[in-house]
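Every protein chain of the complex appears in place save one, which is left out.
Letters A, B, C and D mark the chains in the order given here, with residues in each chain numbered from 1 onward.
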Amino acid sequence: MTTQTVSAKSIKNVEKESVFKDTFKRILKNKLAVVGLVIISIQVLLAIFAPLLTSYAPDTQNLSARELPIGSEGHWLGTDNHGRDMWSRIVYGARISILVGIGSVGLGLLGGVVLGLLSGYYRKLDGIIMRLMDLLFAFPGILLAMLIIAILGTSLVNVVIAISIWSIPNCARIVRGSVLSTKKEEYILAQRSLGSSDRRIMFKHILPNITAPIIVFATMRMATAILSTSALSYLGLGAQPPTPEWGAMIAAGQDYMWTSPHMTIVPGIAIMLVVFAFNVVGDGLRDALDPNMDLN
Amino acid sequence: MSENQAILKLDQLNKHFPVRGGLLKRVQNHVYAVNDVSIEVDEGDSVGIVGESGCGKSTLGRTILRLEEPTSGEIWFKGENITDLSERKLKKFKHDMQMIFQDPFASLDPRQRIGDTIEEPFVIYTNLSARERKEKAIKLLREVGLDETHYYKYPHQFSGGQRQRIGIARAIALNPEMIVCDEAVSALDVSVQAQVIKLLKELQDEYDLTYLFISHDLGVVRHFCNKVLVMYLGNMVEWAPVDELFDNPIHPYTEALLSAIPRPVPGNKREKIQLRGDLPSPSDPPTGCPFHTRCPIATEVCRQVKPEWREVTPNHFVACHERG
Amino acid sequence: NNEQGSNGNEEGGESAADQELIYATTSDAPGLSPIDTNDSVSSNVVDQVFETLFVRNSDTGEIEPRLAESYETPDDTTWVIELKEGIEFHDGTPFNAEAVKYTFETLIDPERAAPRASLLAPVESVEVEDEYTVVINTKEPYGAMLAALSHSNSAIVSPEADQNGDINQEPVGTGPYKFVEWSKGDQIVLEKNEDYWRGEPGLDKVTFKVVPSVSTAISMMETGEVHFIDGVTSEHKSRIEGNDSFELITKDGTPVYNLGFNYEHEPMNDVEFRKAVSHALNRDSYVETLDGLGVRSNSIVGPQVFGYDESNEDLGYEYDPEKAKEIVEENGFDSETYHMLVPNRDAYINMGEIVQAQLSEVGINVEMEMMEWGTFLDVATEGEFDLTFLSWSNVTGDGSELLYPNLHSDNIGSSNRARYANDEFDQLVEASRDTTDQEARKEFLVEANQLAVEDAIWIPMHHGVIAAAVHESVKGLELESTGRWELYQVTRE
Amino acid sequence: MLNLIVSRIAQMFFLLIGISFIVFMSMHFAPGDPARIIGGPTATESDITNIRISLGLDQPVLIQYKDYLLGVLQGDLGYSYQTNESVNEAIATRFPNTLNLAIASMIVAIIIGVFAGVISALKQNTWLDVFTTTGALAGISIPNFWLGTILILIFAVNLQWLPAGQLTAPFWTVEGMKQLILPAITLGTGSAALIARMTRSSMLEVVRSDYVRTARAKGVKEKVVVFVHCMRNAMIPVITVIGMNFGFLLGGTIITEQVFAINGVGRLMIDAIANRDFPMVQGSVLLVASLFVIVNLIVDIVYAFIDPRISYD
Partner (left out) sequence: MTEALLDVKNLVTSFRTADGDLTAVREVSFSVEQGETLCIVGESGCGKSITSLSVMQLLPKNGKIKSGSIQFNGQELTDLTDEEMRQLRGNEIAIIFQEPMTALNPVFTIGFQIREPLKIHEGLSKKAAHQKGIELLKQVGIPSPEKRMNQYPHELSGGMRQRVMIAIALACNPKLLIADEPTTALDVTIQSQILDLIDDLKKRFNMGVVMITHDMGVVAEVADRVMVMYSGEKIEEADVETIFNHPQHPYTKGLLQSVPNVDDKEHHLEPIPGSLPSLKENISGCRFYDRCEFATEKCRTQSPPKFEASEGHVVRCWLQEESTDERKSSYS
């Protein structure tokens, strides 16, 4: 018996690894997704090690070294209109965009998954929840966010809240759709015939089986969230100065387009790269998590 | 345990699915999936339920297990009426009734290890410790011809036959008395199919199981069952012990069905009874005898009046105006 | 070229279009009536269509008659104003004492709820003495009366037009340009008033286009779609200067941009705190970022405002971070984070960022909150801030009109957002308002300013420089130090 | 079909009431007082009170909402607090610009998106596919306010090919079209990219399907297989994306109109929100929401034409 459990244990590890490995292997086959992963990793590293990677604080001004161009001594990405180091601002901005992305997507998922599960599983709740979602859905996203910010006030935290509320209907729909199709699967029926409780079925059997679309949604949504945050900051509804939020940096730099275009172009490229990365990784994950995809 | 005591009794069981539509999603119509089914199943029986696709076999099976709420009629299990029991009270009976599904690739939770899948019934119904559960699960795995190395694997790592064995292991985990097999072997290749049928038979001998064996493969039914219910468009057509039914089919539908089966004997070109047309829609069933639109011997009466359910010879029931 | 004029319509059309001026504004005017609006976008249009009784000479700062011929003040509370004769409104209504009476009474009528009714708040009654003489009686002596009467919002409207129509949509005045059409959110078109009493104006047509982004507006200037923008800020300056076909016109102005405190919050009401803030701010380097589009001064009443005196420059607290740190440490001002409310507009954001950075260097922690203009006004008026910025575009260029609304205790809860209350100061301001003798008024104002600066009630960040960019073809545009401009003299070549 | 239209309109009705309620309440509870904004920085407390009474803001909120709703039901969206302009008119004058912009961008998006998607699906795994796919992904990743600024910088300022902003000429004139190009590209890029992605994956799926194999087995020419047998099926999910995207596009007009100085509903809305001009916010939000619902209704109708399996009776 002892030998058996030992061998069983080693099997366990092998198998666990292989499911994870499988997806990872598939992702690695997708060159674009690898590029995305690299960009995201760089962003995460920048975010974590920001203080080590910069020699200035992102909000330290030097009014006598304003609008230095790219490649200036001591400021390889130049400085902005207050003489702040662009490189530190970009690096600290990476932190913000990651946090905002995770925060808003996380909150949105929380709401969306619960509502989606309930409405997909219980027919009776379905009508009410989905009508509510339709209501939110009929607002163009930015507008919804603007209204929410108008009520809550302008701040990055409120942007996170606004974007997460805006993600809820999307997420709920996706989850509901997956629940509806998963609910019909025979293994769920099998579970019901065993006499499992609804809660157990929902959280132990349906939820793990719809993680793939949720993960894909979350990754894609990170991209949208980052983009929307910057759009809101651009409209002056997001990050408060001197927060080095990339969208706010673009907005601030826009007036200097003609004299110091790097103030706009650098954060613009940063946003684009990161959003691109999340999009390609999302795409790659979708393909990798879809067992029906033939890889060729 | 005394033989020949009815473990399951269905009395005028109906299951109609509402079809919604229109502006306010009102019920516009019904799919008459199961109509007035009344049979008695004895302990130790293997009852075959056969019929064409969409004739309500699966729905009947699910309704019996109360996975679908019956529209009307009664279900008696082990002498008790379980038709209207609440979920809580039903749990006791669910323990004794299990189900095996058709699709070996869909009936196992792809994200759950085989071990967890098999332990699931213990988690729901018992307070066994993880260790005890695992021991039991491994015992079950052995019983269905697998071994403990499979315990930590995921369903996709198994072949169809192996998966079906896992499904069986899960179904017998709680020592049930009745198992509904919904097309349990249809998706398997013949060589594997034979393995699974053999396993099911062995288990029946060992645990005194009663099977409701839903299938459209009459060959398998003949081989596996001792009683057969033929259904057509949600209605009972014929109900008899297996040899009686295959040797002396009475209903023209049963006859046609039997004659249509290709026999694995070359050169044996028998005269087939060809049925006209297709199965009518179960949401718009014909009046009178449901089979009259395709019946070679239908008369005016068949078009008007629904035939009665009659015992033509002992234990041989039929619903037909013309025969018997 | 006259002989060839018949050569083609094209050329003819072009020369007609030549006398068209397109001005770009970042937002649409809320309305076009002097009575019903109170914002600079509206008054830019109002100033072309309407006229006031008096105007302030932008060079001398003196107030001169415009629609008025002359005035007398028989006593402290009576103003007798003679009007010019023979002037007509665009709709043909004659301009006379009745029109003036009608305009002023409408302005102060509570039913009309004119936003700038306070301008004539001290007025008790307006009487018509004869066709061209009007008498204004005030409840108490009102020193800033002439300044008030030269304010855009006290421009004279056609009573006929106001009673029969909506002058807020279709304005009718006596000015050099007549209203033609207003497509909301897009543009306002004026055309020349051929019968203008001072002679035909230079332009045939004036279009006010709404272009929300200044960058776009400048781009449009580059493509020739716009000829004139104002309110140019430092970030656009070099772009404009870099273009040979643009001309940047600047003029020292009356607006003052200040850092204000909330006197109902601790420790902002402690003069030590304000001193520390004053010492902490390097306003020289700040003003440098404005690239010439701002004037450094220690005085709250700016150099272009009536009531300014050179001597006030020596007052106040110089940049001295060490001293600021000392004060902060002594008083423990570094123990909390202060809430700085900043309107969501370029100039303030810039100010806010610099102030925040400089304050943090001496240990004063400030958290910025930006707000849309509308919300900002509301929140600031409610007093939900510790520090804030505001500018006062002093349209009358009179010190009383700056100190009274902003810092007099009468206006706590409305325009005195600092909620500053100081009896001594109040008395000085009141005196400056109640006196009609201009010399005496100036004395009071200088003294009040002195007090304000010493007490660091406000910290003046900079005094505005009015800047506009025009296409080289635009000639004759003159800016007033209040930021106003008239297109009467303007032509295009 | 009629059934569908009727039920959708009924649905829209409830939806719009819901939306108007949400917007009304949120605006009222948002900080910022419209009266104070109208009054400007110098208004006194009594000025403000007068303004408030004249706008009816002194009434209880629910009464205000009821009055508003009654007006809306009679087709009257009320009057702007800010300019006293009729909201109906304000919207009517600006809506054409927004619609032109949205439609032009949609056209740009559909043409580019479908074309790119089909090409990259047919040339799967070639450099062309990689290029298009990467391009599409980059397209969704560009912040459109940034793209707009850069397009102006290049095409209007440096090259002087196109005007930098505003829609003044009607869209059918050469001038009008020139004015539409940059904003339409700015706004359409994201949607084009989404459509391209959807088209590609849907096309790939269809190409693998059994019925396409059947078509080949019949000896149908490859071109016909692609453009007749595949296209129509592949377009079914794409149309949903197009419908959904319209909402995204409408949202995008808010920013594009800002960048390109276009006098449209988006800008009306953003100004109205900033100025707490409630009736204007309400009116424009209702318009945008109904537009969204209507477009999706149209999508459903188109659907029924393309996909015979769908019937709405």
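Methods note: contacts are C-beta pairs under 8 Å (C-beta built on N, C-alpha and C of every residue); 3 or more make two chains touch, one makes a residue touch a chain.
What you see is a predicted model, and the numbers here were worked out from it, not measured in a lab.
Trainee: If the hidden chain were put back, which of D:E45, D:D76 or D:D307 would touch it?
Mentor: The one listed residue touching the chain not shown is D:D307.
Trainee: Which of these touches the unseen chain: B:I75, B:A256 or B:C320?
Mentor: Counting the whole complex, the residue in contact with the absent chain is B:A256.
Trainee: Using the definition of touch stated at the top, determine which of D:F13, D:W161 or D:Y211 touches the missing chain.
Mentor: D:Y211
Trainee: Hey, which of B:E69, B:D147, B:D278 or B:E308 is the one touching the hidden chain?
Mentor: Of the candidates B:E69, B:D147, B:D278 or B:E308, B:D278 is in touch with the missing chain.
Trainee: Given that one chain is not shown, which residue among B:V123, B:I197 or B:V312 touches it?
Mentor: B:I197
Trainee: Would you write out the residues of chain B that touch the absent chain, in ascending order?
Mentor: Output for chain B: 52-53, 159-162, 189-195, 197-198, 216-220, 222-224, 242-243, 246, 256-269, 272, 274-275, 277-279.
Trainee: Touching residues of chain D against the unshown chain: what are they?
Mentor: Its contact residues with the unshown chain are 124, 208-222, 229, 232-233, 236, 306-309.
As a convention for this text, only the chains that are shown with their structure count from here on.
Trainee: Per the definition of touch at the top, where is the C-beta contact count highest among chain pairs?
Mentor: C-D
Trainee: Measuring centre to centre with CA averages, how many angstrom lie between chain B and chain D?
Mentor: The mean C-alpha positions of chain B and chain D differ by 53 Å.
Trainee: Which positions in chain C are in touch with at least two other chains?
Mentor: 213, 215, 372, 375
Trainee: Where does chain D touch two or more other chains at once, residue-wise?
Mentor: Residues 30-32, 149, 258, 273 of chain D touch two or more partner chains.
Trainee: Considering only the defined contacts, which chain A positions touch chain D in the complex?
Mentor: 32, 131, 134-135, 137-143, 146-148, 150-151, 153, 223, 227, 230-231, 234-235, 247, 250-251, 254, 257, 261, 264-265, 268, 271-273, 275-276, 279-280, 283, 296
Trainee: Could you list, by residue number, the parts of chain B that touch chain A in their complex?
Mentor: 62, 65, 67, 90-91, 94-95, 97-99, 101-103, 106-113, 120-121, 124-125, 148-149, 151-154, 156-157, 167, 170
Trainee: In their shared complex, at which residues does chain D touch chain A?
Mentor: 14-15, 18-19, 22-23, 26-27, 29-32, 125, 130, 133-134, 137-138, 140-146, 149-150, 153, 197, 247-248, 250-252, 254-255, 258, 269-270, 273, 285, 288-289, 292-293
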